[in-house]
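Quick one: this structure, given as structure tokens, is what I'll be asking you about.
Every protein chain but one is kept in place in this view of the complex.
Should a chain be cited, it is by its letter among A and B, assigned in written order, with residues numbered from 1 in that chain.
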Amino acid sequence: MSHSDSIRAGGRRSRRRWLAAALGGTVLLATVVVGGAFPGSAGASSAGKPGTKATGTPIVVGEDWDSTSASAAFTDVTGKTLQLAINQLNNTGGVLGHPIKLVIGNDESDPTKTPAVTQQLASEGAQFILFNTGTDATAKPTIEKLGIPSIGVTDVIPTFAVAPDNSYTYLLSSPLSDWASVYCGAWKKTGVKTIGVLRDDSTTTASLDNILFPALQKCVKIVDVETASGTTSDVTAQVARLKSHNPNAVLVADLGGSFEILAQESVHQLMPTTPRYSLATIVNEPATWSLATPGSLNGVISMGSLNPTNPQTVKLKAFLAQHDGASYPMTAFDADAWDAVQLMKTAMVKAGGGNDPAKTNAQMQAITKYLASFGQPGYNLTYSATKHAGATGLCGLVLQQFGSNNKPTKAFAKYQPSCKTS
Amino acid sequence: MTDPQLWISAAELGCFFGLLALSYYVVLAGTGFFNFAIGPYAMVGGLSAAWLVLEHGFELWLAVAIAVVATMALAAVTELAVVRPVQRRSGRSELPALVAVTAVLFAIEQLAGVIFGYTTLPGQELLNIQPITFGTSVILPSDLLLGIVTIVVFGGMALWVRLSRTGRLLRAVGDSRDAAALLGLPVNRIRLVAFVLSGLLAAVAGLLFAPKAGVSSTSGLDWALSGFLALVVGGTATVWAPLIGGLILGALQVFIPFYFGGPSLSYLLLVLAIVFFAFRPQGIFARRVRV
Partner (left out) sequence: MTMNGSSSPAPVEVAPPPRHRPPWPSGLQANGSLGLGVLAAIGLLVWVGVNGYKQTLLVTAATYALIALGMYVPFVLAGSLSLAYGAYASIGGYAVALISTETGLPLWFGWLIGPVIAAVAAVVLGLATRRLSGFYLVAVTLLFSEAFQNYLSNASFTGGNAGLASFRSLDVFGWHPSNEQLIIASAAVVCVVAFLLNRLRLSPWGIVVRSMREVPSAVEAAGTRVPILNLVALAMGAGIGALAGALFTQMSGSIQPNTFTLNLVFLAIFMPIIGGTGTPWGAVLGALIVVELTLNLPSLHTSGTLLVSLGVLLIMLVAPRGVLGYLDTGRKELMRALTPTKGTDG
């Protein structure tokens, strides 16, 4: 082949490759443009078919569901039950005949994404937003601007419901100050005067601890706090340091999941006779119990909120058994999800329909003595213009204890909170 | 006042890092390239086995076999579809290959999340005996297995590299690729063997370490970095050097937080890396070329 021939052949080859790439690129571009021009349309999932009884124009409700980060351990349970509750609602008349249409966004518990996802749900017509993610507090300025009533379904950090930017935000769970009172009650009863804390380095845990520690220090001395990376595979060093301070009890604080199990196991290995308390409500994360080696969770006392003698709890357990099977381990997340939907429905119905967020918001603040599906029998949630966290007293909380089968088999026998306001 | 449990933890971490470093070593020897995707390979090994057993009820050893084969295939694909074409195209510059392997690392991590889910799964116990206790310290069966397998693997590799034909070819290619190509050695075949072997080692490491704290789709990045550090600290003079590097790193990871607490470990690792990389990038056990 002559020199110019080979150049021409090379030119032809590269041209062919260019054309092939053009084809592939055009296909990709088309997908991107079509998918992006209609934000949310490709992925918006609707809540089952509207039932036989609710057939009016749908009311759009947004859910920010982080289904992909480390928090997925509990958000998935919450998400599933939110869906069930909405299906149930639609099958029994919806909101004054209108079914609820659920649109879902995912902020991956990433504080840089939460405002964008909140905006996205609003642009899809959401009249109410349910937050099922670890970063709901970062959405507050956006929610305030949009004026859409929102519930932080499983959030226990008071920030979401207090000023600033809280005109439209609500919580159901018992606040941390109540948690402190319950722990203090238990510790006073069992003679614990000093504690050591082992925690992860997440933002949620840090925010929790900033509020909890000062409250705890009213009844015990925190002799040592050890922090380890949430993704670490080993906490032996941190536990050894805790051990050297000789606390009466150890409190483990984290987002739950594998860190909690690793921490509990290590404390069990190195400090086998020290009582272990968990801040992370692993009693509510059945998926993580199997991560633990046999017997390593025996005796762990964890803050829970389910009392089997509460009639509302029994009702919900029966409902869930129909859908998830009789052996489904109901958790506080199921109760939170169910109650969030009921509260939303109540407010919308009293406002005469779900399509006026301002009216719905006003009616949220008028809800009093709603019987919760968790807590001691008779426990209720109450809201007002100045009270956006529904908890009323300590008895929304139940201290549960793990048995040797690594399952929470009983309520902590030595102490349970009574229904008096803290 | 050092608890024996601390030493057990350090040894366990050390063996894991050592195996990862060995995986890096094999690819480095065969191709002169640091394959950061080794972290995700180990993750795929551990996670896929756990997923097959827990979500689909597979029998344990079948799941393990599938996991190992899948990881080796993944390694082969990395070499054939990504590293070789990119290196061929970019010549002397190592940046495109580096970026490409980073993209592979992310792609594997995300794919694993999509396929296996995002929650942490417990690693599968391969040895079913009672934990060994002495005093207040405990050696779990997975710890014991990891230690034994590490010694066996390193010993096996040392022999293989010295005695087998492929092993010696690996070292030859690693010493000088140009000379090897001139001599007519099958450079491409050696490269593929190196990658597949590293996939096998990473899968074994991931399977054995997963029981310690579980494994999730995002475990790969940390593991990739730890293995890399262990290799650089240990050096490449002998097959055993990566293990020494791993043990040193494991000891640091346990004892520095114990004595100094808090974030001291990340500060120390940074200083260590800067010093080591700048002054002794060939590691503690440096290969001396006889002139």
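Operating definition for what follows: a residue touches a chain if its C-beta (ideal position, glycine included) is under 8 Å from a C-beta of that chain, and two chains touch if they have at least 3 such contacts.
As the structure is a computational prediction, the values presented were derived from the model and not from experiment.
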Worksheet entry | Hidden partner chain, touching residue among A:Thr55, A:Gln88 or A:Gln119 | A:Gln119
Response to the item:
Given B:Val69, B:Leu111 or B:Leu144, the correct residue touching the omitted chain is B:Leu111
Worksheet entry | Contact with the hidden chain (one of A:Thr92, A:Asn210 or A:Ser244) | A:Asn210
Fill in: Interface residues of chain A (partner: the chain not displayed)
3-4, 7-8, 11, 15, 17-18, 20-22, 24-25, 28, 32, 35-36, 39-40, 42-44, 67-68, 104-106, 108, 110-113, 115-116, 119-120, 122-123, 138, 141-142, 145-146, 164, 201-203, 205-207, 210, 227
Response to the item:
In the full complex, chain B touches the hidden chain through residues 34, 36, 81-82, 85-86, 89, 93-96, 98-100, 102-104, 106-107, 110-111, 113-114, 221, 225, 228-229, 232, 262-263, 266-267, 269-270, 273-274, 277-278, 281
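One rule holds in what follows: only the chains that are shown with their structure count from here on.
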Response to the item:
Residue set of chain A touching chain B in the complex reads 67-70, 72-73, 76, 226-228, 231-234, 236-238, 240-241, 243-244, 257-258, 261-262, 269-270, 272, 287-288, 290-291, 293
Worksheet item: In their complex, what parts of chain B are in touch with chain A?
Response: 1, 3, 5-6, 9, 12-13, 54, 113, 117-122, 136-138, 140, 209, 212-214, 216, 218-219, 222, 253-258, 261-262
